[in-house]
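Removed from the display is one protein chain of the complex; every other protein chain stays in position.
As written, the chains take the letters A, B and C, and residue 1 is the first residue of each chain.
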Amino acid sequence: MKARVHVSYKNGVLDPQGKAIGLTLANLGFEGVGDVRQGKLIELDLAESDAAAARKSVEAMCEKLLANTVIENYAIELEED
Amino acid sequence: MKARVHVSYKNGVLDPQGKAIGLTLANLGFEGVGDVRQGKLIELDLAESDAAAARKSVEAMCEKLLANTVIENYAIELEED
Amino acid sequence: MRNEPTITPEQVAEHGLTEDEYQTILNVLGREPNLTELGIFSVMWSEHCSYKSSKVWLKTLPTEAPWVICGPGENAGVVDIGDGKAAIFKMESHNHPSFIEPYQGAATGVGGILRDVFTMGARPIANMNALRFGAPEDDKTRHLVSGVVAGIGGYGNCVGVPTVGGEVNFDPAYNGNILVNAMTVGLADADRIFYSAAAGIGNPVVYVGSKTGRDGIHGATMASAEFDDATEEKRPTVQVGDPFTEKLLIEACLELMATDTIVAIQDMGAAGLTCSSVEMADKGGVGFDLDIDKVPQREAGMTPYEVMLSESQERMLIVLRPGTEAQAQAIFDKWQLDFAVVGHVSDSGRFTGRVAGEVVFDIPVRPLVEESPEYERPWVEPKAPAALAPVTAAMEHMAALKSLLAGPHLSSRRWVWEQYDQTVMADTVRKPGGDAAIVRIHGSDRGLAIATDCTPRYCRAEPRQGGAQAVAEVWRNITSVGARPLAITDCLNFGNPERPEIMGEFVGCIQGMGEACRTLDFPVVSGNVSLYNETHGQAILPTPAIGGIGVLDDLERHADLALRRDGDNLILIGETAGHLGQTIYLRQLLNRGDGPPPPVDLTVERRNGDFVRALIAAGRVDTCHDLSDGGLLVAAAEMAMAGDTGLDLNGPEDAGFWFGEDQGRYLLAVPEADTAEILQLAEQQQVPAQSVGRTGGEALTLNAGAPISLAELRRAHEAWLPDYMRND
Partner (left out) sequence: MKASVIVFPGSNCDRDVQVALASAIGGTPDTVEMVWHGDSEMAKTDLIVLPGGFSYGDYLRSGAMSARSPVMREVVARAEQGVAVLGICNGFQVLTEAGLLPGALLPNAGLKFVCRDVQIRVENSQTLFTNGYQQGQTLRIPVAHHDGQYFVEPETLAEMRERDQIAFRYCDADDGRAANPNGSIDDIAGVFNDRKSVLGLMPHPERAADAIHGGTDGQGLLNSLVSALS
């Protein structure tokens, strides 16, 4: 089973990277670009084949390591091989 | 329209971040975690409402700024508001 | 005024205000506050902003000297360093945020202290960091070390200010409350210092930097509250630092400061726009009238409460001369920073905010500052430590040395400082690894020496001695490189001041610091207090971290600790009684923490230090190291390893001689030809001095025992921290 974890800053937390990208896109002449946010996408190969068990384990990984929930949210997507 | 750009290292480019995450997960006692890769996810709010035009413009952003195609691949997903 | 629901007792309590404090608010306003006003009072009267528990004691510290241009009370302290230049410096804590989010907490700590310094007109030229973590065995420690160090580096490196030194301690007392204290030193022209007192009725009040978001609201109150299990649940907002914007802000502000447009300037730190406005208005004896809707905002729909209490980073407030708005704006536009006229200076003496013309808060400035609570917290005299029980040597001395060098307390901190850019700006003369860092005063042959220190276990055992020792050790470290110590900043980290024992520690440390400052002519010019560092009633060790600076009039004449030559005599300066109480030797090798800390005799400290400094300044000594944690044998080994030159040491056999931590001592390496004369000079000046060894070879030998190679020692010394952090 494959898991994709998307870690992003919570709403209201400053995202300096996103801000700088937005500025540069504007400087490059791209128009109509509003808010830009940059997050992480972590892809994991899991031996686990049961979806519920996999989700539980990835959730634990997020809480313990992949995200700092003080400032970050995470979302998990699972995909059968 | 919202665009999500997923930027990841090409095969053959070392991904030390992914590797470090994998190691730490193992140290934390998570079992059965195989390959781990870390990429970026860039989310853009676009004024453009036509999907084809939006994709074209985001492709240009990727080629010009968001990805370095010497080392990275990118994938674009669009989402109506 | 907009109609808002009346304030409930719960709201008052949630804002950390006591009933008495709330009653004072009612008296000041002559009516009930609205929620925004309550928020403003609460942050202004928080421990962090009002120093309500510490003020009475801080006033007892000496703050003056002929070279002090500006002491405590402004954003940072300013001292004259000669040649028309001034050094501006301060230290600040970011303890609580760093525990919750180590990377961002530490990073924004560095950002905050940088702003305190450049807001006064200085270009930051050096950063320092004093870090205290829990026991290495504690689950959280490794993760905290990793994040804090990366965060300090992440911010300072990006901004382009070298991090040139600091300290790292581990002790179980910090398990639930780590300490992250950051210091910045800046350089300015002595006649171009900028202050925060607003003036000029009608002058524009200008906001520059980043936009205001909903981050860090209640940060100032959080920094003043004790931790409990619910804290992690509450998930207080920690700010994310943007060092890139900070770098632009430094350049833009310095560019603006070169013009003639600024009346007053102040960074927005704790309590953001509220605290900066109120302080500027109060210092100038004027009022401030703000249009809240003109404040650049990152998010839609922010309430005045949120705008006023936000602790978004990288923002400054400026009062401009009338008519200079366009000139100023052009500079901030160039650096792509926000710029907005958000109000004006008024003669009302009131702090007023409006949204769409409607008044949303209206508070008299003077009482908001002057009626702030000030407590004479009860305190008890700390118990005198019991006498030291007899000590039997733990093991053979060389084995003890190796074990100490390879342990958590005395191992090399290279793993830490290599994550910091130590050489950007190309003026770093002495990097981390010595007693004090040295940074060249740009474009001259002069330098600044910078050191931070504190020995918390001494402070716990005997606060008064500990407070004096911390100041003395900084003075000694600066002296060791040959610099003239000028002044200090402090960061006073303690537990809950409402407990009389803790308040007793605080009082004792301050008294000791004050005595040391007076005797050593080393005044306090800035500082910061961080209280309530406790979890479940477990307080940290009392930790008055001291940061000091000194000046070197001739960079050619400075000393460092690396042995340079074979055949030098190693001269020990100062009295060695063999004091083992509270030493690292006792603690690490015998697992004991008893006895009094080493006594500090400030007159002797001064006499010995003045002697050593004069020798270095005269160009007669170029190799010097002060003695501190671990005592004589550790210091000698550090000199040998740094210079890759061996030592043959001779002296009495007792552990106290080699590992005692008697104060006021230095080791000098002196060529044979000069030795007799230097010993004679010492005798004339009643400075104890004796030869304890001779340099040469590639090993350390003690009293003709089995040698231990420098390579082996170095391996032991360098290994502990990287090994410990291997899997962070």
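Criterion: contacts are C-beta pairs under 8 Å (C-beta built on N, C-alpha and C of every residue); 3 or more make two chains touch, one makes a residue touch a chain.
Every value quoted in this text rests on a predicted model; they were computed, and no experiment measured them.
Remark: the omitted chain is touched by one listed residue; of C:85, C:377, C:440 or C:717 this is C:440. Of the candidate positions C:23, C:60 or C:423, contact with the unshown chain belongs to C:423.
Checked against the full complex, the one of C:247, C:460 or C:606 touching the unshown chain is C:247.
Hidden from this view is one chain, which touches subunit C at 150, 153-154, 157-160, 242-245, 247-248, 334-336, 417-429, 440, 555, 715. For subunit B, the residues in touch with the chain missing from this view are 13-14, 16-17, 20, 40, 64-66, 68, 70-71. Mapped onto subunit A, contacts with the missing chain fall at residues 16-17, 20-21, 24, 27-28, 38.
We adopt the following convention: only the chains that are shown with their structure count from here on.
Computed from the mean C-alpha positions, the centre of subunit A lies at a distance of 36 Å from the centre of subunit C.
Subunit A and subunit B have Cα centroids separated by 10 Å.
Those residues of subunit B in touch with two or more other chains are numbered 24. Interface residues of subunit C facing subunit A in the complex, by the touch rule stated above, are 100-101, 104, 210, 213-215, 235-242, 244-245, 298-299, 312-313, 336.
Residues 9, 12-16, 19-20, 23, 68-71 of subunit A touch subunit C in their complex. Of all the residues in subunit A, the ones that touch subunit B in their complex are 6, 8, 18, 21, 24-25, 28, 30-48, 57, 60-61, 64-66.
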